[in-house]
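For this view, one protein chain was removed and the others were kept in their places.
Chain nomenclature is as follows: A, B and C, assigned in order of appearance, with residue numbering initiated at 1 for each chain independently.
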Amino acid sequence: MSTQRRTDIGPPHYERFLPPVIKANYGKWKYHEILRPGVMVHVSETGDKLYTVRAGSPRLLSTKGIRRFAELADKYCDGYLRFTSRHNVEFLLTDESKIEPLIAELKAMGHPVGGIGPAISSIVHTQGWVHCHSAATDASGVVKAVMDELIEYFDGTKPVPGKLRIALACCLNMCGAVHCSDIAILGVHRRPPKIQHENLKKLCEIPNVVASCPTAAIRPAEVNGYPSVEIDEDLCMFCANCFSVCPALPMADPLNDGISIWVGGKVSNARSEPKFSKLAIPFLPNNPPRWPEVTEAVRKMVEVWAAHARKYERMGEFIDRIGWPRFFKLTGLEFRKEHIDDYRFAALSYKRSAWLRH
Amino acid sequence: MSTQRRTDIGPPHYERFLPPVIKANYGKWKYHEILRPGVMVHVSETGDKLYTVRAGSPRLLSTKGIRRFAELADKYCDGYLRFTSRHNVEFLLTDESKIEPLIAELKAMGHPVGGIGPAISSIVHTQGWVHCHSAATDASGVVKAVMDELIEYFDGTKPVPGKLRIALACCLNMCGAVHCSDIAILGVHRRPPKIQHENLKKLCEIPNVVASCPTAAIRPAEVNGYPSVEIDEDLCMFCANCFSVCPALPMADPLNDGISIWVGGKVSNARSEPKFSKLAIPFLPNNPPRWPEVTEAVRKMVEVWAAHARKYERMGEFIDRIGWPRFFKLTGLEFRKEHIDDYRFAALSYKRSAWLRH
Amino acid sequence: MAEPQRNTPLLDELKKGPWPSFVTQIEEMADAGKEACDQLLRLLERSYNEKIGHWKHGGIVGVMGYGGGVIGRYNDLPEEFPAIAHFHTMRVNMPSGWFYTSDALRTICDIWDRHGSGLTNMHGSTGDIILLGTTTEHLEPCFAELTANDFDLGGSGSDMRTPSCCVGPARCEWACYDTLALTHDITNHFQDELHRPAFPYKFKIKCSGCPNDCVASIARADLSIIGTWRDRIRIDQAEVRNYAAAGLNIEREVCGNCPTKCIEWDGNELKIDDENCVRCMHCINAMPKALRPGVDTGATILLGAKAPIVEGAQLSSVLVPFMKIEPPYEELYDLIERIWDFWGEHGKNRERVGELMQRVGLGNFLEAIGVEPVPEMVAYPRDNPYIFYEEYFVEEGEEEEEEVEA
Partner (left out) sequence: MAEPQRNTPLLDELKKGPWPSFVTQIEEMADAGKEACDQLLRLLERSYNEKIGHWKHGGIVGVMGYGGGVIGRYNDLPEEFPAIAHFHTMRVNMPSGWFYTSDALRTICDIWDRHGSGLTNMHGSTGDIILLGTTTEHLEPCFAELTANDFDLGGSGSDMRTPSCCVGPARCEWACYDTLALTHDITNHFQDELHRPAFPYKFKIKCSGCPNDCVASIARADLSIIGTWRDRIRIDQAEVRNYAAAGLNIEREVCGNCPTKCIEWDGNELKIDDENCVRCMHCINAMPKALRPGVDTGATILLGAKAPIVEGAQLSSVLVPFMKIEPPYEELYDLIERIWDFWGEHGKNRERVGELMQRVGLGNFLEAIGVEPVPEMVAYPRDNPYIFYEEYFVEEGEEEEEEVEA
């Protein structure tokens, strides 16, 4: 063992992990075709072919689970595999005849194959109650419940018009980057922070706490003879930024935490420019272990989209075409005050034309 | 003469001024046709026809000028005429044979006939140096110079793809409502107010003055032992709101006042939603009596639009289709820091996609 | 002539050219002996030379009992230009739709020749007849003569401004409600609000008969009343075919420009999916002989447009997607009054109603004026998660009550 401590070496070079077919055809791919749900082939200018089989993963993997993937890779594709930007696992084959047996084995292990092309892929998500201090809901549990509900849209049993990307974040920090997803599931706190005056004086710097609040709801105050803060609850919009800088201002609250649903965001530049997701449902309760209100709401939106959208049309493009009022009608959602923006750019979200469907 | 003072009687009832053909066909019009530049016919469900001849007016009319219109109306249409929302005058005829002689007489008097349909109509404008204390440029003079330049687009000599609406306002108050015009000519001050400390103490309430500044550039200060204000010139964006509430803060300045040009706004809901005009040229000098830099800039933009836009396409729709970079290229305009928004909704004006023409 | 010779070479330039000249208009009054006009020309020539205006802030002048309708104006060189030392304008409320008879115009001219400069704007950009330039002592007699002839002053200052409207059913086949009647009625119904400024700032109303919005109401009126229809566009298929025969490329120029692509043309029949039509007017504009708005007509009510000072320009936004517009207009007036009440109470000095709406948020604003939120009011729902949930639950046993209004 070296006594010299190694640091700043960066990640291992990716070339070490590329299968020979990729090394030989790097940058020379010519086109691809989707062969069946979850399976595609990339064809090179050289004529070489690379088969990809994509399988769903819970993302939270044990080393045992990873080892199982490694074994499958050894068995079917010389040990080469990768993960996708949405946490799926991909096996990289050159031998077409191994596709079917690999799929069979994956399915047997409980890993559905799919998510390629027009389909619903895995849910990008976050830590939730498994690891984060900030969570207003769980992550993995909600994801599991929703994916169970939508499995047929992942594995190709039910066709859809285009890609549909779901993301989940367990608090407004939005680590799941839900702000540009076709459907976003977002944990929300709805009660202003409960001030732990005792802890606050030990753990937090009052000027920082005061400065952290974007709505200036927090003011310095003396409590029981000690310096602390007070909060104008009318001004709180539950961003939890104060909690991020001061642990003595917990936001989590079983009675008030829950989930909001957002729709119509996208990232790609295809056809329409990237867009933010917009509020569909301000609040649904946390109802573990299966969050039925949430799965039901998501399913309903997916169904409306699947039934009415045109080929290629992402959720947001579909809504732009039919208009928000009609989307609310089709999905049976209620439009409430909460849907009307009142933050910085709110004015631009008002309907500033006479374009209306009557 | 009555001794009872009449007040609050409101305007005379419009019915008193409607020609018989309108009274008979009020609300029954079926369609219209443009017969030639500046002339249209409206046909009623009853079969009745109403001919309209539209002529340009300087808007600033003397009673002599108005009496001349009245005489023409007597001669050709039983005394019935109206003005339009863009200050043109319209003669309302039932006898088709009188159209030509009326036009001939109008032209002889120096009133061009046109502005109907796809055409440039008169310029909605304001007071300028003729009457207002706030003006950064003249109104009527610039309008006259520009319309002289564009006359062929008014009278139909040169065809255009759609309507083009020009407006002028002599200061940021925008009485000409230039904020939604295809081309907007806007007088701008570019020097912070010069404080008249002597007058200020007499004429203005300091707290009001301080509060009037949207950028908080104005602070109370003691000057020569008297209360007055001081201005942080770096923060001034020349809105003149302080001057509106306090005459002792004049903005007008011969060296720095001038004109900015804005493009691509519209009001109608046709095809695309109403939009604001966007900055094309941050500054052109005041160069009376004919403002050649301004007329030249406007002409150039009109020419580019007339040459490249598709049928019906308003200036803003045309630019949306070809993209702003191309519009700048075609018109030879320079893109500068000033074009980049830095006010409230600036962030939404940044190009937030990879959609680029290279 | 004892007066110094008028010498206005710069202005003289503006008498040339094809567009009718305002200089000529002023000059003929000057030549006819209106001293004010002569001095105005010379003052203006000076402005053209110096590139600066010579008018000062107006003081408070007006007619008895009215708080608006007159704009006071003084020049800053009164010694040199005494005839226009005072040069106030009077805003005279025009008739709906700017219709006149030659007699009515001559009546105004007669009065103004007697009491003012003889110069006007036909019209001001709010719509008034602008009588341009008189002195304080002429205001009251001029007003008396105007009212004697059934003309009254329009608005200025922090009041309801003179409402205006498009030509509407008087000459336009697309008018979805009677813009002239409504405008006349509003103006009379709210005479007090028009003449006695008591609002936080100005309030403008403009009435357009259809979404073409020929009075630019969506850009220039605090309250924009824009005609529309709820049923189907009326189609005369034979006339559509005539347009096609006459060379109109219906596929490209009509269907291709429909924002929701809800029209189809198969070369023989035009089909409109009216459920998806957003009433933009384009197809109707393009084929006026063949298409017409439906018959179940009314208006969309929008609120908040204004010029930029000081929070930035605004377009009006939808407040009521569809309202029937019929006398006695109770629903509309009731709405207007609720808006004024809230604005009167909560608007800051010089805060337009649209700015107030933005400041308190559309949601709160609706609540305050008693209007239910509907998705038609927004282009899109909020995209940020900063929701002010207004209530929260507390555990039993916590100090607070069960459901707290935060």
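In the analysis below, a residue touches a chain if its C-beta (ideal position, glycine included) is under 8 Å from a C-beta of that chain, and two chains touch if they have at least 3 such contacts.
Since the structure is predicted, the reported quantities are computational estimates derived from the model, not experimental observations.
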_Can you list the shown chains that the omitted chain is in contact with?_
A, B, C
*Residue, one of A:V124, A:C236 or A:V263, that touches the chain absent here*: A:V124
_Candidates A:D148, A:E198 or A:E296 - the one touching the absent chain_ = A:D148
*Mind pulling the chain A residues that touch the left-out chain?*
1-2, 5-14, 16-18, 22, 26-27, 29-33, 42, 50, 52, 56-67, 69-71, 73-74, 79-85, 87, 89, 92, 110-112, 124-126, 128-133, 135, 138, 140-141, 144-145, 147-148, 151, 172-177, 179-180, 212, 214, 239, 241, 244-245, 247, 252-254, 257, 265, 267-272, 274, 276, 286, 288-290, 311-312, 343-345
*asked:* Counting contacts across the full complex, list the positions on chain B that touch the omitted chain.
replied: 172, 174, 179, 186, 188, 190-192, 233-234, 236-239, 253, 255-256, 260, 262, 264-265, 276-280, 282-283, 321-325, 327-328, 335-344, 346-358
*asked:* Under the stated touch rule, tell me which residues of chain C contact the chain that is not displayed.
replied: 308, 312-313, 383-386
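Just so it is clear, only the chains that are shown with their structure count from here on.
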*Of all other chains, the one whose Cα centre sits farthest from chain B*: A
*More contacting C-beta pairs: B-C or A-C?*
B-C
*When the C-alpha atoms of chain A and chain C are each averaged to a single point, how far apart are the two points in Å?*
48
_How many angstrom lie between the centres of chain B and chain C, each centre taken as the mean Cα position?_
13
_Residues of chain B engaged with two or more neighbouring chains_ = 269, 274, 344-345
_Shared-contact residues (touching 2 or more other chains) in chain C_ = 211, 213, 218, 226, 259, 278-280, 315
